[in-house]
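Of the protein chains in this complex, one is absent; all others appear in place.
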Amino acid sequence: MVQQLVANGIIAGSIYALIALGFALIYRTVKFFHFAHGVVYTVGAYLAYTFTITVGIDPLVSFFLAVILAGVMGLGIDRLVYYPLRRQKASDLIFLLASFGIFIFIQNLIQLLYGAQILTLRRGPIVEGHHVLGTIITNTQILILVTSILLSVALWLYVKHSKLGKSIRAVSDDPVAASIVGINPERVIGLSFFIGSMLAGAAGILISLETNLEPTMGFTAILKGIIAAIIGGIGSIPGAVFGGYFLGMAENLGIWKIQAGWKDAIAFGILILFLLVRPGGIMGIPTERERL
Amino acid sequence: MSTILQISNLSKSFDGIQALNRVSLDLPRGKISAVIGPNGAGKTTLFNVLTGFLTPDEGEVSLGGKIIEDMRPHKLALLGIGRTFQNVRLFAQMTVLDNLLLAMKNPKGVSLWAALARPQIMQAEEHANRARGLELLELFRLADKAGELAENLSSGQSKLVEFARLLALNTDILLLDEPMAGLYPEMIETLKKTMQALITQGKTILFVEHNINVVMDISDHIVVLNHGQKIAEGPPQEIRKDEKVIEAYLGKRQDASA
Partner (left out) sequence: MDYVLHIMVIASIYVILAMSLNLIVGFTGLPALGHAAFYGIGAYTSALLALNFGASPWIGLIAGAITAGLLGFVISFPALRLKGDYLALATLGAGVIVYSIAKNWVAVTRGPMGLPGIPGFTFLGYPLDGVWAYLILVLAFVGLTTFVIGRIVNSPFGRILKAIREDEIGTQAMGRDVNYYKVMVFMIGAAFAGVAGSLYAHYITFIDPSSFTLMESITILLMVVFGGLGSLRGSMVGAVILVVLPELLRFLGMPSSIAAPLRQMIYGLLLVLLMIKRPQGLMGHYRFK
C-alpha cells in the first residue's frame, strides 16, 4: 500500500515538476504569477487529442506539433496581454487578474468547442502494468517519469550553459544591466514564455495519456504547479523540480489514512504553511531586506 | 543633562553586512542631536531600529529609564518616538489634511462603534482635529493646500507636509531623516527655526543630515557613525576637530564635492 502511494506520488510529482518548471522559468523573467500557464497545459492536451484522434495523425508527430503550438500560444498570451501591461508598468496583481481572465476565457472556449465531457487519448485496452518493488507501474507512467526527468535536466543544462539560457538569468537578476550589455529583455521574456509553455503542453499531453482530458484539468494543475514552485523557492529551476516531487509525495502519502478527496486541501495546507513559515521555499534563503 | 532615550549595544546585520555594530548612545532630553556619517554608515538603519521597522540582532533601547519591551512600530509611535522618512512617505492618494488627521489622536472617533452609532462624538473630535491640522499647515504656509491630494505636491512641499504630519503626531522625540534635503535656502532657515522652537516646547530631536553647515549650526550634540560603528560623539566644536571624523567623513565629503 505505502509503496504504491510512493509510486503514485512520484508519477504525480513528475507532472507537477514539469508544470512548476515552466512556471518558474517564466516567473524568473517576468516576476508575476502567470496563472494562465494552466490553460496552456489544457490546450496542449486538447491539441494532441485533435491531431491524433480527430485528424488521425501519427501520435508522435502530433504530440510534437501540439507541444510547439502550446509554446506559440504562451508567446501569444505574452504579446497580446502581458506586453501592453508591461508597458503600462502595471502592478503584479493586475498581471495576476489579467492572467485569471485569460485562463477563464480559454478554458471556457475549450468547453464550448469540445464539450464538458471527459475525453481520452488512450487507445486500445488498458494493459496491465509491471510489478516493481510491490507496486504496479504502467508503461505510460514510466514514460511520464522518464520524459519529466529528461526535460528537467535538459532545461537545467540549457539555462545553465547556453547563451540564451544565460541571458534569461541575466534578465531575471537585473533587467536594466542586461539591457545595457545588449540583451533585449523582450526577446528573453518571449523565449521563456515559449519554452515554459512547451513544458506545460508536454505535461498536459503526458497526463492525458495516463488519465483523461477535461476542460477544467488545467485549474488544479496550475495550482499544484504554483505550490510546487513556491515550495521549491520561487524562480529556482532545481527548486521547482524538487517542489513538484515533494508535493506529489506529500499529497499521496497524506491520503494514506484519509479519503482521496482531501488531496487539494492537503496541497493548500502545505502552501499556506510554507507561505507563513518559510516564504522563500526550501531552496530559497529567506532574507530580511531593508524595506524602507 | 538628563537622558530621554538610551541606546545600548545595538547591532543589526543584513546578509552578512554589519549595518550597525554595537552602537550605544544617550539622547539628551530637550536638545537637538545629529547623526552624521558617510553613505552606508548605518544612519537610516539606526532610525529604522529605533522606530521598530527593523528588529535589532542585539542590544536594547530605554525610554525615560525603562527598557522598551514591545518594539512594534505603532507602539513606539504611541510611546512618543515619531519620525520622518528619507524618501518622503505621504499617503499619496489622500488629501494633505487627511494625512495630518491620520497622525492625530482620535480616541473617541476612531472606534467602529463611533463610526456606526455615535457620529456626533466622532464629528466633534474631527472638527477639533481639522482646526489643529490647518493651524499646523499654516506654520509652513500650506493651509491653502489642505484639500489637495498629496501626490500633487512638489517635493519640497511634500517634505514640509511630512514634517507637519509629524508635529500632528505630537511625539516627545522627533527623528528626522534628512529634513533639509531638497529644500530651498529660505525654507531651510524656516525649518531650522521650527526645530529650535520645538526644543523650547520641550521636544527632543535627533536628525540625520548631509548638509554639514546646518548640522554644525543647530546641533547641541553630534554622533558620527562609520561602517555601522560610532566613531565619535560630542558637541559641534569637538567634532569639527576630531581626526577620525575628518578622515572618515569630512575628508570624503570634500573629495566628493570637489
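Order of writing sets the labels: A and B. Residues in every chain begin at 1.
Simple rule for what comes next: contacts are C-beta pairs under 8 Å (C-beta built on N, C-alpha and C of every residue); 3 or more make two chains touch, one makes a residue touch a chain.
Since we're looking at a predicted model, the values are computed, not measured.
Student: Out of B:94, B:231 or B:246, which is the one that touches the chain we can't see?
Tutor: B:94
Student: So which of B:8, B:21, B:86 or B:106 would be touching the chain we can't see?
Tutor: B:106
Student: Going by the contact rule already stated, which one of A:2, A:61, A:93 or A:118 would touch the omitted chain in the full complex?
Tutor: Only one of A:2, A:61, A:93 or A:118 touches the chain omitted from view, namely A:93.
Student: I need the residue numbers on chain B that touch the omitted chain, in ascending order.
Tutor: The list for chain B reads 51-53, 72-74, 77-78, 82-83, 85, 89-94, 98, 101-103, 106, 109-112, 114-116, 119, 122, 125-126, 165, 169.
Student: Taking the full complex into account, what residues of chain A touch the chain not shown?
Tutor: For chain A, the residues touching the absent chain are 32-33, 81, 84-85, 88, 90-98, 100-109, 111-112, 115-116, 219, 223, 226, 230, 259, 261-262, 264-265, 268-269, 271-272, 275-276, 279, 291-292.
Here, only the chains that are shown with their structure count from here on.
Student: Just give me the whole-number Å value for how far the CA centre of chain A lies from that of chain B.
Tutor: So the centre of chain A lies 48 Å away from the centre of chain B.
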